[in-house]
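Missing here is one protein chain; the remaining ones are kept as they sit in the complex.
Here the chain labels run A, B, C and D in written order, and each chain numbers its own residues starting at 1.
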Amino acid sequence: MLPRLTALAAALMLAGSVHAADKVKVGFVSTLSGPGAGLGVDIRDGFNLAVKQLNGKLGGLPAEVLIADDQQNPDVAKQATDKLLKKDKVDFMSGIVFSNIMLAVGPAVFQNQTFYISANAGPSQYAGEQCNPFFFNVAWQNDNLHEAVGKYVQDKGFKNVVIVTPNYPGGKDAVSGFKRYYKGKTEEIYTKLGQLDYAAELAQIRAAKPDALFFFLPGGMGINFVKQFVAAGLSRDTQLFAPGFSADEDVIKAVGAPMMGMFNSSHWAHDMDNAENKRFVAEFEKEYGRLPSLYASQGYDAALMMDAAVRDVKGNLADKKALQKALEAKRFKSVRGDFKFNANHYPVQNYYLRVIGKDGQGRVTNKTMGTIFTNHADAYAAQCKMK
Amino acid sequence: MTDPLLEVRGLSRRFAAVDALKDVNFTVAAGEVHALIGPNGAGKTTFIHHLSGALFPDAGKIHFNGSEITRLRMHQRVRAGMARSWQITNVFLGLSALDNVALAVQGRPDAGTSFRFWRPVDREARLFEEARTFLEQVGLGERSGRLAGELSHGEQRALELAMALATRPQLLLLDEPMAGTGPEESARMVELIEHLARHVTILLVEHDMDAVFRLADRISVLVNGQLICTGTPDAVRNDAGVRRAYLGDHL
Amino acid sequence: MSALLEIKGLEVAYGPSQVLFGIDLTMTEGEAATLLGRNGMGKTTTLRALCGLEPVRAGSIRFAGERIDGWRPDRIGRAGIALVPEGRQCFPNLTVDEHLQAFFANRRGLAAPWTPASIYELFPRLAERRRNLGNQLSGGEQQMLAIGRALVTNPRLLVLDEATEGLAPLIRDEIWACLDRLRGEGQSVLVVDKYVERLIALADHHTIVERGRVVWAGNSAALDADHGIWHRYLGL
Amino acid sequence: MTQLFLEQALNGLQFGLMLFLLAAGLTLVFGIMDCINLAHGSLYMVGAYFVAAAAQAADSFWLGLGAGVAGTALLGLLLELSLFRQLYRRDHLAQVLATFALILIANESVRLIWGPAPLLLNPPESLAGPVEIAGFFYPAYRLVIIACGLVVAGLLYLLVAKSRIGMWVRAGAANREMTEALGINVRALFTAVFVFGAGLCALAGGLLGPLLAVQVGMGESVLILAFVVIIIGGIGSIRGALVGALIVGTVDTLGRALLPTLLRATLPADAAATLGPALASILIYLLMAGILFFKPQGLFPARA
């Protein structure tokens, strides 16, 4: 059975190397329902916006984007992915928000020799020992934003920090990322993933009397946490810090004024001053009636990245080597300004400090305050031995 | 006199605020037919439940065949040689009469373990042969293939008896075997019990006084959870306390 | 004068097995009647069918001029039939007082209806235990409560199933005395019990059932006269 | 430490009271009609959605709450009349299947109508902040929830313990047949209880909406908790539901807050950090298994 399949695959490759494909199929599996839906929806909308701006084409070929909802459930994601790979035979995959789902889906994608352009999930495994030629991350490595916050909190001389994160691997990564640059005293509070009521944790925080609080609570968790944090009166004595995605436009829209004064780190902001970004923000607002979040910017970049690579190989999608080279070359203009790919296919880029306040029109939104890291790479790249 | 087969000492049980059984002392001698009578609600069924292990007493002890069984569970008592029938017919209505009795045979320790997973029971001829003999004993030999649910009420009662017998008991607890049977069926049941009494000791709870006085060697009378009298049928018939409390204001 | 209760050809079955094969029974207002027979002969089933607790397979039940078979039990209860069931069936989670308060109703607008207070006069022992839960009473007290609970609905017909069963002689006497008094006040009662002598004194009319059929019916004098009937059908 | 304890006690009370609102209807439906209603959590979800939608439309939280509760009660009425009446007579398995089906339908319908993303429901502006009590700040809105919960629990207590309807309900729970024979229309009473339970679900959903999130699937996790509550309390007992809810609320909250601290003091930090949340989340199930082991009918069995 196995040799036959390989033979089939080889035959297909051979055929592909002669003829350019007549269209590009993208499998887009993302979290589109449940508490984490806002994230997936933004990535999708950003991605679709780019495809629309490219007249429904990627690299000049008609693009077909097949969208599936993973319900934030690895098993569901796995099934959807299998179907996209084996039944629909997609050329690229993208869309996954959560690292645990990425890790569940990754092996099947790589085994199938399909390129995965991650618009968000950046697990340390794929940055380090398990780095893979078929995996690219156009956003970040998971730890990066936490590292940036840690650096800033350290530099500002805070002494007593409470960290709140869900009790799951992503949360543990956040803690280690933060502590890689912050060396003061910490108390860590772990919550259930998907927890929505933080009364017990807030009481603990009150008892600990920290001068700063760093939290990493993805999706709806963060929204609830900030609301309840402020409602409990804790914001009077404690400065809030978060990675950018816990303080982005989607969260601000849900929470509103209570978020004012919160510091966060990001590699992108909607007020960044470059032509691509201005166009992107304007078009996104026009299309969807809301400010884009950084997830949207990442989805947008992912589509641009595919577009550039397909154009580079002149539509010959079967030549995997050439396609990999084209992707690594990063021949597109990102909305966050210039960055490049490290050997592990993760970006090397700047990270900025943002604070939430009112803009000129009186809207509560992020304002970029300065740069924390310049050309920052992740901590795992050294362990990557890319084949 | 030899040791009694069943001996109950100081058995008491309370439900909420009601004393269901109060300090009951009671014996059944090997070989006798012992009837337990008393008005509805006097505690007879509760008493039987305590003997069979469906309920456990607050105080008191039960000895059977020389060893204490007060805390043994129901199946352990059956294996020790005590079988019972129910006031309300309690057979497997969806199974044939033969399957019902075969189940009883299969449950006996000497029939081997039931932790057998491969060989279909239908091929274990020995079980069914033996089951058939018990059905014949109660006069259901002709009806073995019928579903128990299709049998008449009296036949179901007989089937239940056959199941109890198939456990090869030393003591048979019969809880109102005549309940709901018509006159002809009652007569047949009395004959059947007379026939069984030659092989096995019987404790009979019954309302049908004709049957009780005909079958019993000794009678005990339970009223309001207390045993007020034990004796031969004549002694009980003439006991003033029994007359007043049970046999009624009209005798 | 039309009958208060008229049961004609009543048949009831539990699944495939039929229990009643045509029961007939008629009562007039203010009358006391009994239903006699050995255990398992269908007395309780007849009463349950009367109260709507068993589906009627054939025959009819008329009460106060209306055909009530097929009615739901609560409608029959509100029409004026109150059951004192076999085994008392007091509510374990209601106090004595609640048993009486909850079901008190004077649907016929009687001038002197039964009220919780008048029940306490009837059974002073209940008054002492008004705060106790239904399962914290002795058998006799439960029986009194079951009667009281039925009486406060101020029924046109009171139905008692084995109300003296399993009681100590003294308590039993108290129940009989109570029934005598109700009878004296013109309350219609339908009684199932074993104590034929007391029933002859209490009631006007008697019906004996045997295996789901009426085998004898007549007045107290006729029943008193023929002890052969007692022996044949009641096992006495 | 005492302040932490006090605050956690308040939190536990708040959580417990909301659980009580959910468990009250469930335990009655379960106890009286002997009907396992897995879709009870869906009524909570639908209630929250109704409240959120109505609050948005009316631009007033309190109006929305009223409308949402009424709407859910109406939905409960329709469900009872059309489906549940058929289910009461069926075995538990059929009830599990049918109400599981209702969960699927409810979740998917909500997704169809309101989309997959959570709905926003904000508390009234005036209650968004903290108030100072006994020397520390506590969210005003949580105090309101506690107050609402106490009022409803009190009213419910009066209704069940003191009113005639309550007596009928209790009597119906203990012995349906006898209650009917005494002239009470238990069927209509059941309908009323079901509708009332649905209303309480919506009330809990609406009150918790601003605190948590109005989202698909919110009913399932809370359903399990409500079941734990009524099993601990004894099925069919309102008093049991209240005690069970407060126990679960307090144990869960205190467990989450104190267990990690406790474990940190006794175990290495790493082990404590993992074990703490694990133990805290299974604490109430351990509690339930323990209670069932010693009192197989729960703390306040409704049937003797």
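We adopt the following convention: a contact is a pair of C-beta atoms (placed from the backbone, for glycine too) under 8 Å apart; a residue touches a chain by one contact, two chains touch by 3 or more.
Keep in mind that, in the parts below, contacts and distances are computed from a predicted model.
Of the names listed as "Putative DsrM protein", "NADH-quinone oxidoreductase subunit A", "Amino acid/amide ABC transporter membrane protein 2 (HAAT family)" or "Nitrogen regulatory protein P-II", the one that matches the UniProt record for the absent chain is "Amino acid/amide ABC transporter membrane protein 2 (HAAT family)". Among A:87, A:183 or A:286, only A:87 touches the chain left out of the display. As for the chain not pictured, it touches subunit B at residues 52, 54, 73-76, 78-79, 83-84, 90-92, 94-95, 99, 103-104, 106-109, 113-122, 124, 147, 163, 167. Mapped onto subunit A, the footprint of the missing chain covers residues 1-2, 4-5, 73-75, 78-79, 82-83, 86-87, 99-100, 103-104, 107-108, 166-170, 172, 192-193.
Subunit D meets the missing chain through residues 30, 36, 38, 83, 86-87, 90, 92-94, 96-98, 100-105, 107-109, 111-112, 220, 224, 227-228, 231, 235, 274-275, 277-278, 281-282, 285-286, 288-289, 292-293, 296-297.
The definition used in the following text is that only the chains that are shown with their structure count from here on.
Looking at which of A-D and B-C shares more C-beta pairs in contact, the answer is the pair A-D. The geometric centre of subunit B is 32 Å away from that of subunit C, both derived from CA atoms.
The residues of subunit D that reach two or more other chains are 304, listed in rising order. Counting only residues that touch two or more partner chains, subunit A has none. Contacts between chains trace an open chain of neighbours here, each touching only the next in line.
Looking at which chains touch one another, you get A-D, B-C, C-D. Across the complex, subunit D is touched by residues 32-35, 37-38, 41, 69, 167, 188-192, 196-197, 199-201, 203-204, 206-207, 220, 223-224, 228, 230-234, 236, 254, 258 of subunit A.
Considering their complex, residues 164, 167-168, 170-171, 173-175, 177-187, 237, 302-304 of subunit D touch subunit C. Taken together, the subunit B residues at the contact with subunit C in this complex read 15-18, 39-42, 149, 153, 176, 179-182, 207-210, 224, 244-245, 248-251.
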